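One protein chain is absent from this view; the other protein chains keep their places.
Take a look at chain A:
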Amino acid sequence: MARRRLLALGGGLALTGALAACSSPLASGLTGSQPNTADVIFWNLFTGGDGANMVLMEDRFRKTHPGTSVEATVLAWGNPYYTKLALATASGTPPDVGIVHLSRLPLLAASELLDPIEKAGLGELGITEDKFTPAAWRKATVDGTVYAVPLDTHPFVLYYNIDLARRAGLLNTAGDGLTPLKGKEDFLAAVKAMKTAGGAQYGAVMSVIADPSTAWRYFSMIYSGLAGPVVTDSGTRIALDTEAVQETVAFMQSLTADGLMPGELNGSGANALFSTGKAGFLFDGEWQIPTYRQVKGLRFDVVPFPALLGPKPVAYADSHALVLPRNGSRSGTRTRDAAQFIKSLLDNSAVWAEGGHIPAWLPTQRSKAFLDQSPQRNYVQAAFDARYDPEAWYTGAGSDFQSVVGGTIIEAIAGRLSPKAAVAGLRSDLKRFTTARPPVTMK
């Protein structure tokens, strides 16, 4: 008897649970329609500090738009996120707004997974080309159509320890910045000075071991000073400049020779050395700033990399951007809500800049709220000198391309590949991608 009652109770509970679930996700799952649990459904891939900042920005939107509900879903960064975004969109159940890296945009746009932003009426809200960092806006444009609203630019930058730099005589006369460096001799001399005059264990450090993305960013930045993208024609042709590669690798190896910079160091090693004042420079993305801010007693600043091999400074960068995944049945109201949400994120992107990212929205980039942030304001120029991943269906943040090509660069930095061998290695890496058949026709 007791058992029967228990079973009845359990069954009842399960039934009410099922019925409650029925109202939304279950029903929409069975009918294959877009879940309708909030006015704006927003997907992103931010955890940690960036995730917290994004939640703050969402909350600001909720406060200023009390009638509009927002549901934000955080998915695992990288390939898992992009796979889910693409499949959800292809199967007709996309979110209203999604975050993408602009380096990933070409394939998403060519696969017709995104609505052009013009269609969402963002222009009427004042979201127009003239209010964005030009490099980011250009990258958001595919074949003449704008598919994304850039939120930020996040470049690969040069960190330096202020105290070591002062001892090394690398600070400018005002003492508030690095002396201007130009060209590889200047740069090499500065790294040497950090070690000899500054008394650091290493002139510079960066994460190399098992970190192909960082290696690729570093290589790409130096190489781009000399030559164009490594692949062209939407990624079907190798355009590797042999001499530029050799020069780049030779330069990287000149830094690791003589113990100026460790050629084999992992991420936590680089972190430990820079945090404890044993390294003068750190090569990394600006998104590490929040990490180093927490280090007690470390005084550091961040600047764009100077021109190294070419005549002009180049910043390897990527951008987070907001997109509207294609949905033929999205109502006008939902689209308007989505546009309002995007506008609100842009207006609040000074919060986003706390994570180190340079707002792409010029009204914020020029606002006091952003210009009060240091060191963020010191490397804004990098956003204008940004060089993104080459346009292809396989490139972009977290892609196989970055890990394969970066793997070869790691070997070169560690000195296991001569400049000449690096060319051959990169060529065979690239061939693997250029000969694979693109899943969609790219323009």
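Just so we're on the same page, contacts are C-beta pairs under 8 Å (C-beta built on N, C-alpha and C of every residue); 3 or more make two chains touch, one makes a residue touch a chain; residues count from 1.
We adopt the following convention: contacts and distances are computed from a predicted model.
*Asks:* Which choice in "Iron-sulfur cluster assembly scaffold protein IscU", "Sugar ABC transporter permease", "NADH-quinone oxidoreductase subunit J" or "Transglutaminase-like putative cysteine protease" gives the name that UniProt lists for the one chain left out?
*Replies:* Matching the unshown chain against "Iron-sulfur cluster assembly scaffold protein IscU", "Sugar ABC transporter permease", "NADH-quinone oxidoreductase subunit J" or "Transglutaminase-like putative cysteine protease" yields "Sugar ABC transporter permease".
*Asks:* Considering the complete complex, identify which of A:Asp59, A:Glu112 or A:Asp258 is in touch with the unshown chain.
*Replies:* The one listed residue touching the chain not shown is A:Glu112.
*Asks:* Looking at the whole complex, which of A:Leu56, A:Leu87, A:Ala257 or A:Ala369 touches the chain that is not displayed?
*Replies:* A:Leu87
*Asks:* What chain A residues would touch the chain not displayed?
*Replies:* 79, 82-83, 86-87, 89-90, 107, 111-113, 210, 212, 393-394, 400, 403, 407, 436-437, 439-440
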